[in-house]
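One protein chain omitted, others in place.
Right, chain A next:
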Amino acid sequence: MSKKIVILDYGSGNLRSAERAVARHGVDVTVTPDWDTAVEADGLIVPGVGAFSACMTGLKSVRGEQIIGRRLSGGRPVLGICVGMQILFAKGVEHGVTTEGCAEWPGTVERLEAPVVPHMGWNTVDAPDQTVLFKGMDAGTRFYFVHSYGVRRWELQPDPMGHLKPPLVTWAEHGDRFVAAVENGALCATQFHPEKSGDAGAELLKNWLSTVE
């Protein structure tokens, strides 16, 4: 039986591309805001474009932060994309206004400091050796980014007892460096759009789907 993947529909952006990009890999994809379907899926993708605050409002309207929490407590894979990654952090600051996020990780989503913003286009990333998402890819591989905000400091402190496997953080650079992807057990996220990143994006989605059972 093929894997069941749900793309969480909370009114944010172009979901068709994400749906098709995942369906290419022979999985069963549903785009829905439905709680049960999203909680029970083998894998959940949380997309997101636009403002952090608007995305949080949309996410809460479908109880998305609870869906994510419920899944993670059962070790069920979740992939956040673009603002769908940003909302996993503790807070977002836009135009001086702070919005609380899902707080799966500490940290702040803030405006990028670069001569040209939004950061729009294809950029390289610096992934750690143990990465699963970027497995088998060259260092020069480029992914499609479009965002004005990002996480510029990774604030999660290492577990002092050394019991927890530290998350794998992948960085990219525009002006200065920012978090391009996180791999943390069942919770993965990318600041770029794998569904818009051609063959490289397809490879990354395939790697993520390999973690979904």
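Side notes on the structure shown:
The definition used in the following text is that a residue touches a chain if its C-beta (ideal position, glycine included) is under 8 Å from a C-beta of that chain, and two chains touch if they have at least 3 such contacts; residues count from 1.
Everything below uses one rule, namely that contacts and distances are computed from a predicted model.
The unshown chain of the complex is recorded in UniProt as "Imidazole glycerol phosphate synthase subunit HisF", chosen from "Cytochrome c-type biogenesis protein CcmG/DsbE", "3-phenylpropionate/cinnamic acid dioxygenase ferredoxin subunit", "Glycine/betaine ABC transporter permease" or "Imidazole glycerol phosphate synthase subunit HisF". Contact with the chain not shown here comes from a single listed residue; of A:Gly96, A:Pro115 or A:Gly136, that residue is A:Pro115. Contact with the chain not shown here comes from a single listed residue; of A:Gln66, A:Thr98, A:Asn123 or A:Thr211, that residue is A:Asn123. If you put the hidden chain back, the residue from A:Lys3, A:Arg70 or A:Arg142 that touches it is A:Arg142. By the touch rule set out above, chain A reaches the unshown chain at residues 13-14, 16-17, 20-21, 49-51, 54, 115-124, 140, 142, 144-148, 173-174, 193, 195-198, 201-202.
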